[in-house]
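Only one protein chain is missing; all other protein chains are in place.
Labels run A, B and C following the written order; every chain starts at residue 1.
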Amino acid sequence: MARIRVSPRKALHEWKLYLFIVPSLAMIVVFSYYPALSAMFHSFFDWTGGDNKQFIGAANFRRLLSDGVLWQSFVTIGILVVANIFKMVPSIALAVLVHRVKSDKWQYWYRVFLVIPMIVPGLVTLFIWKFFFDPTSGLLNAVLDVTGFKSVLIAFDRDLLGWGVFQEGVPIPWLGDPRLIIPSLILWGFPWIGAVGVLIYLAGLQSIGTEVYEAADIDGANALQKFWYVEFPLIMTQVRINLILLVIGTLQGFGLQLLLLGNSGGPGGAGMVPGLWMFNKAFLVGEFGYACAIGILLFVFILGLTFINNKYVRVDK
Amino acid sequence: MSRAAAIAAPKGSGREGSDWPKHLIILAVLCIELLPFYMMLQISVKDNHAFLTNPWVPLPPGEWQLQNLVSGLKLIGPYIANTVFVAVCATAGSLGLALLGAYFFARYDMPFNRLLWAIFLVLMLMPGVANIVPLFSLLKSVGLLNSLNALILLGIAGGQVFQVFLLRNFIEDIPKDLFEAAEIDGASHFQQLRNIVIPMSGPIIGTLAILAFLGAWNDFMMPLIVLRDKELFTLGVGLIYLDGEYVKKWGEIMAAYLVASIPLILIFLFTMKLFIRGLSAGAIKG
Amino acid sequence: MFLSRNHSQSRRRARLWWIVCAWACAGSLVSAHGSGPTSAREAWELASQLRVEEAHRWFAAAVETGQESAREVRFGKAATLLTLQPKTEANLREAERLLAEIAAFRPADDLAVEAALLHARIPHYHCLVPDRAEALRRYEAVREQFAGNPLAELAAPRIALLRIFGPGPDEAKRAVLEELEGWAEGLTDPVARREFERVLGEGWLTVFRDDVRALPHFVKMCELGVVRRPARLDLFLRTAEMARASGQQEVARDFYARFLEGSARDNRARLVRDRLAEAGVSVPAAGEGER
Partner (left out) sequence: MKVRVTREGVFNTIGVGLLVLCFVVALARVMFRAQRESDPGLVTLRFAHWQLEGGVRDAMDVLSREYEQLRAAEGVRVRVEQMAVPERVYPNWVITQLVGGTEPDLIQLGMGTSDERIARYFEPLTRLVDEPNAFNRGTPLEGRRWRETFIDGLESPLSYNPALLEYYGIPLSLHTIRIFYNVPLYRKIAGETPTPTDYNQFLQLCRRVREYGEANRRALVPVAGSKYNAPYLMGALYGSQTQRLMLESDRAHQLRTDDSIRGLAYLDGRWDFDHPAVRSGLALMREVAREMQPGFLQVAREDATVQFVQGRSLMIATGSWDASSFRVQADFEIGVFELPLPTREHPVYGQFVLGPVSEAGTGTGLTFGLTRNSANREEAIRFLQYLGSLPASRRFAEVSGWLPAVVGVDLPPQVRPFQPLTDGYPPGFNIATPATLEAMRAYDRHFYLLLQGADASAFVEAMKRDYPGAVLQDLWASDRGRLRAVQRNDTTAAALSQIGRASRDAEHERKQAELTESQFGLELGIEQARWRLEQLGHPPARP
């Protein structure tokens, strides 16, 4: 539906309509914008977070340029963003699989089971994954040993990487070696199903009419082709939205790294991401002004990415 | 078009072949997904010894330590009431305001509309770590510290962008003639909201409500900062405090987690369909 | 229920919002003006407890109304401006102006001296980019203008600081140190003298690593006395170690002994006893605490 365009003159008459937006707007201005703008303002200060502040102009921003840890953290987060994009695939695949299941009853129950993990407190999941990664008593190492996949890793390491982190008879220190930190972070959450995502994709798939499948069948399309030409285009919008939210979320996030690896981003600082660095500077070192400057850099970065995304990853409905 | 019908619609008869490989894959994936839930359940009835000697396999029912659940309830029970209070108020408040806002954006193209919309969208991009300090001084200056009201207000404000964003798309898709007919009948904006928008977007409202509720339920950052008194604690803080213990009784901790999820389980049990339908429906837009 | 409010309720809601906002603003104002000092004395008390904002508010207001003794109040405003947050150039300039004005008062009194000293400290420690040359010039001006006032002697150790640890080649530093050593006897205020000796001693130690020349300054400091107990212990020990390094066993023994008197809970005590034993003095281990 096209929105009804209201001319300024008519708007004057219809001013009451603005009252509809006022509460929402007031809320975000007071509780979201004011703090954010205050943070921006403070990025020009040497500020300890309390009363001590001194105006230092753009010194914080100049410091950003020579902050090696920060730039390294952007590289890390870049890798994680790319990985997270690939981690969208299982959700899409699962949605398609569930959709293709013939029985409605089963489909319904699968959805129910997808929803259940959402009610488990996040701390439980964290606890279990820590347990997975434990070098001596963890499940991951046990599985690798039993399946013999570890010897594959050892060979891979010996012949290709030359890291020497995978060795016979030595438990793999998943979170204890900087070279394994990023792989561990990527592995985290296997098989990378986002329940909400799957449900959303499923909903998109529901709108495919029977006749489309029939037509595809007549054309002799195989399963993959059906996905590519029939199913994927229909959920493209949702995928794109998820993609944007995911990229933004990954760029801003640092909770996982903080909980799993601690303040310094784990051994070698390999898990340091911009958000965590900002957190470090703000709450551990007490350089709030500098932390605000990092925040602004991150914001500009995200803004740029979103802009590019809007410009090039556009999909017509 | 009826979205409920879309879900229930029979699948194309043209798809041939056996289903069991699909079922197998789906079930395997679901098993891993449900593992945390399973662990929470089975550890909650173990004592430390049983847990450490055998973390993965459940105990036979005869050996269940049911007093874990009792102490879990004791540990976490008092926080549930606070959490329900905050979550319900925040959910209702934020959805109410978001509906108004979304109606404004979706129905009319008022002057400054684009500017206002941009104001909403840009918020999604701002990282918020350093904002906590100013936010805190703000709460202090309005005397909202150590009160549940602060959490409710923050919950309302925090949900606005996402909810307005989704609701707007949804309301835009409601057939225009419905509104026109209502206007001819002399319906006010509020009547249009009540008689057209809310009934037509029930599922998405339900979904957003559940998501907002979940968010408030699991939130721990703001409660941790805002609340001082133990009587005011919400579940998020309670669980963090529990996790900070040096003497870990895993059984009791898991039992506490389980107790903390019981209200959610109940709600889900009863509103599962609404939720799934809502997500399905809301998602088509984007 | 919630969503079906009618129009008038919405208006009420909007009004409620304004009330909330107004209340919020009023709240912050009230909390800012709720309890303030009522006299210069109270304001100074607050300032001495680092509650600078409240103190400053009173002084600034008092300057406006011109109440109480005007110079003291102005001094209060200036002194609090130095630590008022956020620290801005404008505040510092204003403080500088006030202090210069107070310092220019004749006949010169203690307040004038204090203001002059504080005036010199602005380029030394308060400006974002310190101006050491300007600070030095101001300290020297204090020394000259208020010669004879013991308070003004506190400028001497600062001058020593700036000249010894300022830029310049080592040999020039030696000349500086030797020149400054000539000032010491002229200082009558024991605190100024002690700190002056300290700067000279540390100067010899830091710049030239010269224990022999540093030692007399440390001995002098011990004579003049240090107030804080841990600092005093450190001083005795350092003096003793320096004496030991420069071969003055007698002095060393004396100061080691003085260190041991107060060191029941110091983990260096045994090391010091070893040192004394090397020098042929045996000291029994003191009673270990009170357990």
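Methods note: contacts are C-beta pairs under 8 Å (C-beta built on N, C-alpha and C of every residue); 3 or more make two chains touch, one makes a residue touch a chain.
Bear in mind the structure is a predicted one, so any value in this text is a computation, not a measurement.
K.L.:
Among the chains present, which touch the one that was left out?
P.N.:
The chain that is not shown touches these displayed chains: A, B, C.
K.L.:
Out of C:Trp44, C:Trp58, C:Tyr139 or C:Trp204, point to the residue that touches the absent chain in the complete complex.
P.N.:
Residue touching the chain left out of view: C:Trp44.
K.L.:
Could you tell which one of C:Val52, C:Leu98 or C:Ala155 touches the chain left off the display?
P.N.:
C:Val52
K.L.:
Spell out the interface residues on subunit C facing the chain that's missing from view.
P.N.:
40-41, 44-45, 47-52, 55, 72, 75-76, 79-80, 82-83, 87, 110, 114, 118, 121, 125-126, 157-158, 161-162, 164-165, 167, 191, 195, 198-199, 202, 205-207, 209, 211, 226-231, 234, 237-238, 241-242, 245, 264-272, 285, 288-291
K.L.:
Residues of subunit A in contact with the chain that isn't shown?
P.N.:
Subunit A touches the missing chain through residues 48-52, 63, 130, 133-136, 164, 170-171, 173-178, 262, 264-265, 267-269, 283-286.
K.L.:
Just the residue numbers, please: which parts of subunit B touch the chain that's not shown?
P.N.:
4, 8, 48, 52, 80-82, 84-85, 88, 136-137, 139-140, 145-146, 148, 224-226, 228, 230-231, 240-241, 243-248, 263, 266-267, 269-274
Operating definition for what follows: only the chains that are shown with their structure count from here on.
K.L.:
When the C-alpha atoms of subunit A and subunit B are each averaged to a single point, how far apart are the two points in Å?
P.N.:
18
K.L.:
Just how far, in Å, is the C-alpha centre of subunit C from the one of subunit B?
P.N.:
The mean C-alpha positions of subunit B and subunit C differ by 55 Å.
K.L.:
Can you list every residue of subunit B that touches 2 or more other chains, as numbers and ranges?
P.N.:
none
K.L.:
Which subunit C residues touch at least two other chains?
P.N.:
Residues 10.
K.L.:
Under the touch definition given earlier, write down the residues of subunit C that touch subunit A in their complex.
P.N.:
10-11, 13-14, 17, 21, 53, 85-89, 128
K.L.:
For a test of understanding, state which residues of subunit B touch subunit A in their complex under the given definition.
P.N.:
Touching subunit A: residues 6-16, 19, 22-23, 25-26, 29-30, 32-37, 39-40, 55-56, 97-98, 100-101, 103-111, 116, 119-120, 122-135, 138, 153-154, 156-158, 160-161, 164, 172-176, 189, 211, 214, 218, 235, 239-240, 243, 254, 257, 260-261, 264-265, 268, 272, 275-276, 279-286 of subunit B.
K.L.:
Over in the complex, which subunit A residues touch subunit C? Could you list them?
P.N.:
Residue positions touching the partner: 19, 22-23, 26, 45, 47, 51-56.
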